[in-house]
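Here the complex is missing one protein chain, while the rest keep their positions.
Up next, chain A:
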């Protein structure tokens, strides 16, 4: 199917599920420090996402190392050139 067409019954009007499903819950807060670093960076950059993207990568790397996320290439997650 093509994407990027104007919203219609099949595209805009249906809630689409996330591509990779649901993040497993981080019950033991193992990656909380990385999350805090990212949120502090966001505050400092005035909610601008681009300067903080390397912290996105670190947080997801933390999840992958602890089995809280399936390991995948960074380009498939949009975090390749950081």
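Quick note on the criterion: a residue touches a chain if its C-beta (ideal position, glycine included) is under 8 Å from a C-beta of that chain, and two chains touch if they have at least 3 such contacts; residues count from 1.
Everything that follows uses one rule, which is that contacts and distances are computed from a predicted model.
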Request  = Assign the chain not included in the display its UniProt protein name, restricting the answer to "ER membrane protein complex subunit 1", "Protein YIPF3", "Zinc finger protein STOP1-like protein" or "Cytochrome oxidase assembly factor".
outcome  = "Cytochrome oxidase assembly factor"
Remark   = Note that chain A touches the chain not displayed via residues 1, 3-4, 6-7, 11-13, 15-23, 25-27, 29, 31-32, 35, 38-39, 42-43, 46-50, 53, 56, 59-60, 69, 72-73, 75-80
